[in-house]
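Worksheet: one structure, shown below.
Note that one protein chain of the assembly has been removed; the remaining protein chains are unaltered in position.
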Amino acid sequence: MLTGTAHLFIPGPTNVPADVQRAMIVPMQDHRAPEFGALLQPVLAGLKPVFGTREAQIALLPGSGTAAWEAAITNTLNAGDKVLMARHGQFSALWADMAQAMGLQVEIIDVAWGAPCPVREVERRLGADRHGEIRAVFVTHNETATGVTSDVGAVRHALDACFHDALLFVDGVSSIGSIPFEMDQWGVDMAVAGSQKGLMCPAGLGILAASPRALAAMENSHMPRSFLNLRAMLAAHEGGSFCFTPPAQLLHGLRAALTRLHSEGLENVFARHHRLAEGVRAGVAALGLSTVAEHRIFASDTVTAIRTPHGIDAREVISIARTRYNTHFGGGLGPLAGKAFRIGHLGDLNEGMCLTALGIAELSLKAAGAPVTLGAGITAAQHIFAGEAQAPALSIAAE
Amino acid sequence: MLTGTAHLFIPGPTNVPADVQRAMIVPMQDHRAPEFGALLQPVLAGLKPVFGTREAQIALLPGSGTAAWEAAITNTLNAGDKVLMARHGQFSALWADMAQAMGLQVEIIDVAWGAPCPVREVERRLGADRHGEIRAVFVTHNETATGVTSDVGAVRHALDACFHDALLFVDGVSSIGSIPFEMDQWGVDMAVAGSQKGLMCPAGLGILAASPRALAAMENSHMPRSFLNLRAMLAAHEGGSFCFTPPAQLLHGLRAALTRLHSEGLENVFARHHRLAEGVRAGVAALGLSTVAEHRIFASDTVTAIRTPHGIDAREVISIARTRYNTHFGGGLGPLAGKAFRIGHLGDLNEGMCLTALGIAELSLKAAGAPVTLGAGITAAQHIFAGEAQAPALSIAAE
Amino acid sequence: MLTGTAHLFIPGPTNVPADVQRAMIVPMQDHRAPEFGALLQPVLAGLKPVFGTREAQIALLPGSGTAAWEAAITNTLNAGDKVLMARHGQFSALWADMAQAMGLQVEIIDVAWGAPCPVREVERRLGADRHGEIRAVFVTHNETATGVTSDVGAVRHALDACFHDALLFVDGVSSIGSIPFEMDQWGVDMAVAGSQKGLMCPAGLGILAASPRALAAMENSHMPRSFLNLRAMLAAHEGGSFCFTPPAQLLHGLRAALTRLHSEGLENVFARHHRLAEGVRAGVAALGLSTVAEHRIFASDTVTAIRTPHGIDAREVISIARTRYNTHFGGGLGPLAGKAFRIGHLGDLNEGMCLTALGIAELSLKAAGAPVTLGAGITAAQHIFAGEAQAPALSIAAE
Partner (left out) sequence: MLTGTAHLFIPGPTNVPADVQRAMIVPMQDHRAPEFGALLQPVLAGLKPVFGTREAQIALLPGSGTAAWEAAITNTLNAGDKVLMARHGQFSALWADMAQAMGLQVEIIDVAWGAPCPVREVERRLGADRHGEIRAVFVTHNETATGVTSDVGAVRHALDACFHDALLFVDGVSSIGSIPFEMDQWGVDMAVAGSQKGLMCPAGLGILAASPRALAAMENSHMPRSFLNLRAMLAAHEGGSFCFTPPAQLLHGLRAALTRLHSEGLENVFARHHRLAEGVRAGVAALGLSTVAEHRIFASDTVTAIRTPHGIDAREVISIARTRYNTHFGGGLGPLAGKAFRIGHLGDLNEGMCLTALGIAELSLKAAGAPVTLGAGITAAQHIFAGEAQAPALSIAAE
């Protein structure tokens, strides 16, 4: 029987803080009563700075981040529209699949899993798009499968450099609330988040922020939509409600989570995620392991995907951690299955938790046969946390 | 400041039992871990008898009942398909709107709000459909807006009598789990429920049961779908998982709620709903009020919509109940706004709660100026609950 | 299987409000950390106005109100000391037993169960106490067994009229927080409460307020005490802590409950208890039943003890309510067993809950064979709640 805290280091759902958990324990309430608006409005208002926006409108979409991805598409585009995107991990691949399933023409730039969105190639394609056929560029801000953060601002520069007016859609599911996201500054038109990552709530809500340009594009979009009708939801929110019965308990949780984020201060939240991530990365490097992220310059501050040494099945590592140590790591997805495991380090986290993650990873790797030195990783992280070391250079994995 | 129990008599979300509430207070967990299937499978298995099916496959769709409505359409039909349905309340109207938004050709039979699905007219239309253009018949089993239950079995008979092979889709959101639902026996092809009514959980999950015929129809359906891809979700469920991060806390709640339902015994659950509804209806009649349901023979056992006397604004009644007595009634929807209020009497309910509902309704009606005799309604309900009276005939409202 | 809300009408523990329940769901914490004082101090400060005191010091005694009763004795008196008290119900009887067990010489004034503390007789005894042998007078402010409130202020007048300097100890377990209590004004020296009645928390804390005179008396008290050492606990509280590991979750609950009480306003809390009690009493009278309280002038606003008609076993009434209607009434205690049942109407309560109490009492009485008219009691209460009636005179029971 497993005992003690279940150490959860998957990159979402993340650990729900005690006060957020508590806030969700509510009797059911009438979602059509006037009081409901008093619950919804501060949630919408509190989300705006987290998205880095004053101009966008925010919709809460019961379902998940996937629902918000779909809503971004079906409310602004039309069947046959061309969109441009990089595919460099499981989640960008799934978004591309969705776009195709919804009838878009998806121009895909395939790069290595472990690379970020290739901005120069994006710029080249945009520049080549003489007739402005590309209606939108999709960017996966943080590829949760590979632990790679892409430079959304640079994509904006690319668009501007080409005087291209494509919409810019960004999947921020595993970034928003944990690392800087500047919707207005970067000119993002549709930004997608979920309740269960940096926002520290259970899954169940997709969150979509739409820029004025995106709202304008909705006028000319005629894809079939009903459950995910963004215009209807925004109008309902305006009146303090939802189009249908919402998961009110998640709104209570989100309100409490936003209070936490703003109490800590977003700058401090981001700095903390960076510090903790540096510790994890220092630990990984000290163990002689490589990350899936090809270079530390775009290594994600919310999740680290770690390659297991040759001959060591990452699934075995994960299984040992789970069954012996009550510790949960993320698995390698798609082509990384068995080759990598992931440590999520986002949301409500601190130094002690990261030490546990590394310490149990070491024990599990060793038990699985990997030639790691027990304590090496955790010690490196401690030096980071003690402020004594800069994170060492990572060995860059050859794909 | 309001004190005491908040008495919730809206027809959903319903009161969450203490043990279901407790079951949902869980640390986050890895939805890709092997243990997750051990949570999901009993939920799927426990739902089947609630839907009255052995043959159907069940999908849990994060979102709401509305999501399940849409999934029923987009996974089995094609744009331009003709569907037949009655419109006799807010929810049948919304479903019709959705069907149109998704590109279906909707043949609507408009009948009075307060009438059930007009089976003879349905049969007539089916009989007239010589070329089998009608691909599906939609039935709102329980119109939550009017408190009217329709006879799904009779619609099946109509289909059979016409040798018509249209699919039969049923909205059971406010019926399933509270009143008998016989999916297999009635030949229902798509049945839709939600977590927040008879299943006594918070909102957040739509539930869709698909018959073998519906599953077969999926082969020929090509509507764009991704978030609500039923085939993908059923395959994921088969492996003990979801297509994307699910609201796991609701699965814990649903498991506990199903344990309650099956411990009580479905027959007893249905009998209880009928007994309590009879009490509420007896009370309404004793107060000299009429129900929106035109005849008691199709009055719903889960919700009663009550017309306020001429000159009495139902919104005022609702507001008094809420602000003075911490009691929540449902409002009149659409054309019934201001003309009716609703008492939801479904889910985790007992006699004492129904007495509160009637007692506070009396006080609120009187305070709003209605000529009701305090105590008359509640006394009539007590006689029902004491087993001393049969429910008296209701006055049937002229529309 | 019982369904729906469990209607709890015992006179404690009372219904815990949702926000108080939520506040108690806390991770364990270090009770020796500096933060702990930040939890304790507002609880102590918030209790003072509830006790009607600025001068007293308050101690939280893990255990129960019984612990606080004992601490009041063992910290201020000495073995052999004479104390004067009336015995007119189960709880005054138990306190007398305790005083004897602790070695006091207890001069008991026995009056009927249903009568209040006989102030004139108290005054007579005090006047006759020429040598000042009576060291303390014990008053049970609210006899929970009989539903009778005694006049503490009048006892103070009696003491003053006799120029008697006995200490005045008051059991306010079922009164404090629900009806006016004026510790300073009445010159109460030791006032005892518990967490589980008007303070709306679970049981587990006795609360003791000690006047400056009581604190002075502690100098000369030499009874053995350790767990209940009041001086040590007050000193610990002064430093923000306890003498031993406290039930911290109850402090979180108490803080939330005090926030509720002060948000509602104590005057409003007391008015509400009176209004609801008037409704219950009107209902009892309308049913032709008599209360154990001999006269409405001293009928308690927190609990009503109701005599069952001749030949009707109150235990049967209680059992029917519990097993058929998921409703819990208090039993008759001691000589009242089988002859009376009690409706607690204190703490977090509203009109709808009182209607349920009366409605289910009617159904249960009738099922047990009592000749009550269904609806009569509840209707009378509704008229009180609607502001249309004054509470009618109660028939006074001959003991």
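A, B and C label the chains in the order they appear, each numbered from 1.
Going forward, contacts are C-beta pairs under 8 Å (C-beta built on N, C-alpha and C of every residue); 3 or more make two chains touch, one makes a residue touch a chain.
Since the structure is predicted, the reported quantities are computational estimates derived from the model, not experimental observations.
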*asked:* Considering the complete complex, identify which of A:161, A:235 or A:386 is in touch with the unshown chain.
replied: A:386
*Looking at C:89, C:198 or C:247, which makes contact with the chain not pictured?*
C:247
*Over the whole complex, note the residues of subunit A touching the chain we left out.*
1-7, 15, 17-18, 25, 260, 263-265, 268, 272, 325-327, 348-353, 355-356, 359-360, 362-363, 366-367, 374-376, 378-379, 382-383, 385-386
*With the missing chain put back, which residues of subunit B would touch it? List them for me.*
18, 21-23, 25-27
*asked:* By the contact criterion defined above, which parts of subunit C meet the unshown chain? Give residue numbers in ascending order.
replied: 6, 8, 10, 12-16, 21, 25, 27-33, 61-67, 69-70, 74, 79, 97-98, 101-103, 194, 196, 202-204, 223-229, 243-250, 322, 328, 330-331
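Here, only the chains that are shown with their structure count from here on.
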_Of all the chains shown, whose C-alpha centre falls nearest the centre of every protein C-alpha atom combined?_
B
*Any idea how many Å lie between the Cα centroids of subunit A and subunit B?*
36
*Centroid distance [mean C-alpha coordinates] between subunit C and subunit B, Å*: 45
*Starting from the mean Cα coordinates of subunit A and subunit C, work out the distance between those two points in Å.*
55
*Mark out which residues of subunit A touch at least two other chains, giving numbers and ranges.*
21, 25, 27
